[in-house]
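Some chains have been omitted; the remaining ones sit where they do in the full complex.
Each chain gets a letter, A, B and C, in the order it is written, and its residues are counted from 1.
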């Protein structure tokens, strides 16, 4: 098995390297970077010194069985067609194939979609909600981190018609690594540390992705308020979700819906009542933690969902998708529990 | 002027010491602590070494002009009557006099209120919203930190009837210092650092305080969903608030309501459109920062409010109340801007 | 293979659980805790929910092949004899068997040594420096975290007589997890965050352990100045070491000594000249990173050594020792690279 990572020096790319190096089925690893091709990987990331990672390649991608694309949006779409023709499986960690509609893509990403004809071939790669459609596919749109945390919490409840679809509020919080390795004043240590803020208010690009998949689950179009926040920590993501439950629905009904969907899922954990998830529960792992309560005073369910933004929110889920399309055990290479503390 | 601080070794108490030591009108400072009476203040807080703070007193409080009570709930209520009889002004940083109803107090705080007869004498000390009622009063209930951040954002809009009162969502985030100096596993560095969590979900004691004051502003009873979260930082508080605007109301109407209420307020700053508050903007200061947008897609206003939890959320506001009841300039001793970075 | 962890709910104990659960040779895991026996492990550490860890046992230890003792000092010494008689291998993560001299133990630990007769049976478990003596032994004293970081840097250079033995300065810095999970004001988030301090100055208990092993390497008694500091981070350890090089010795000689000792070591990495180790290089891994320079102006070598305090500084090294005494591949279960970022 030959596997490639394009964009191997970003945080998601490096996380893929960490996972794929330990993956039993992966025999050969091709790593490329447009910006630092020709450099030793361990020069870019000295913690890999002594591990024989080798040289970063340019973008003349050889024949591979699977190629992970951890690239800025737009780039994967322009190259995916060629990869598919060469019979390579493509797992895109970016946004190019997540939205079914090229028009909505263009509205939110402000560029023309470079490969509209491929949109219908792509599948949204959230295994716990979409497993059968993913199997055997060649072009996987790996979900965004915020959508992953949100959809795992809400899709079962919407599928089971337990919630009203008006006024869904998703108040989400992420560690800084989600913004990537690029330097900017907004990610300067002295500006982020001991600080907390909202960003992308009413305008974050994960909004249409969340709405598309929630609408599909509910069986009709819906909109959400989605507000991301930046937490002074490196990893981790938590979504606090507010949703009005339908008349007559009890907390137990909500919980049963989750259990029905997730009881056999190795990565999704519904915590005992009263134990609320913390981002650190998932740190460095592909695990997901869920909890909810129904506030009788307001009729709202309050739902909390936790993932590691670089694992279940990016690289871990991408490997899970690879395992799925290749027919390997789904937990292969991503089965660990969090690093604690 | 002789001023006292009861509970002078907690974080709010120590912050009062910092402020009162620099306050021009305060000539004499009486500091007490039930747990470490007799110790040098600088033994408890060595950063005060060389500043001649003196010895911590016991609770035989001498005659004072103003006494700040930074004590666990229940204690101030049992002592306030005596202080008032001795013609001392009482500013309670705890919860004992914030709720008008002894019954609601008992429901949420699980103890019988020790001084029901004083409830009608107390005034809720949020100067920007309540200034005239505070002046000249002798018993001030200094608001909780979460209520301060929330009410400053919402009260003008509710008074002006710009929002529906159903489904108000307050998703709030606080630094760890709000939990005080007591040790517990939940505040152990290794458990909090690189971690983010919700707590007190649908059960936090600031909920009835928020509802009481919002109901007063709206002119009718309302309930809210209030969810506090713990941010891995020491200071700072941010509330993200979701509220449905009434039909026909535009973003500009909301902004005008804020401007009308706050244009002469020295501590409240409505940021330029598009600049969202960060907790660090207020760090160590009594300043408040506000921003909002109206999401046309959902009809919800998204409002963000920022304070320093120990300043405008506790000690700073308490000094502001002292200035007000004593007839001194309201900014005296609390006029500074944030420490940055 | 049946393996036990006594003190399984401390941080080192929990890290052992994480490692042993993934270790291919370990079939059965016995976890005990004196304080919370009878509880589900996942109640103590909810991030283990859904992983079937089971119930914490009391201290009636069954027959095991290997028992790891992550207990306060004094406890292991009083129980080790019984374990050894039952033919169990004992790996002590505490201090009871690190010092050869019961008298020095008593001076620094302020208790009488409970099992002086076992001291001669124990071996100091630092594989890279002591591999042959460890193999086949039944009682392993797993080194302290500070000694591990220090000895890996200095022992080769002292063995090769490249340094003067006077005036060795070890200025060390550790993340907070090294202090364990016990609550105390000194580890309260609000007191540690945005703070840095020295502690145990000229009195830390790792001093005699460092001196014993450095003296052994140098072939004569020596003393050191060892000053630990607390860094506002959870994991990681860095030692900055100052040592005067012998007349005529060049930087290249120092480097060659390291290479000679470590070129075949899987866990020890001498970084390229000019690349200085950072604690994050080792985070969550058993890796060690070294760098040095010779300051011609002063004649001092400045040496920096980095480990993860809970891995190579505790649980990782303990598993390495288990692998060694059991004759398994030394990297089994501990071969990973750091979690980054």
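Worth pointing out:
The criterion applied here is as follows: a residue touches a chain if its C-beta (ideal position, glycine included) is under 8 Å from a C-beta of that chain, and two chains touch if they have at least 3 such contacts.
If you're wondering where the values come from, they're calculated on a predicted model, not measured in any experiment.
Count of copies in the whole complex in this file: 4, from one repeated sequence with 3 chains shown in place.
Here is the rule we use: only the chains that are shown with their structure count from here on.
Closest to the protein's overall CA centre, chain by chain, comes A. Here the C-alpha atoms of chain A line up with those of chain C after a rotation of 180°, rounded in steps of 5.
One inter-chain figure worth recording: chain A and chain B are separated by 38 Å, centre to centre, where each centre is the mean of the chain's CA atoms.
Note: centroid distance chain A to chain C, computed from Cα atoms, is 36 Å.
For this pair, chain B with chain C, the centres built from the Cα atoms lie 46 Å apart.
Across the assembly, chain C contributes 11, 177, 181, 193-194, 234 as residues in contact with two or more other chains. Within the complex formed with chain B, the chain C residues making contact are 11, 175-177, 179, 181, 183-185, 187-194, 232-234.
Contacts from chain A toward chain B in the complex involve residues 167, 169, 171, 173, 175, 190-191, 193-199, 201-202, 223-225, 227, 229, 231-236, 238, 240, 242, 244, 276-280, 283, 293, 295, 297-298, 300, 302, 304, 341.
For chain C in complex with chain A, the touching residues are 11, 14-15, 18, 21-22, 45-51, 177, 181, 193-194, 234-235, 269, 271-272, 275, 278, 280-284, 287, 289, 335-341.
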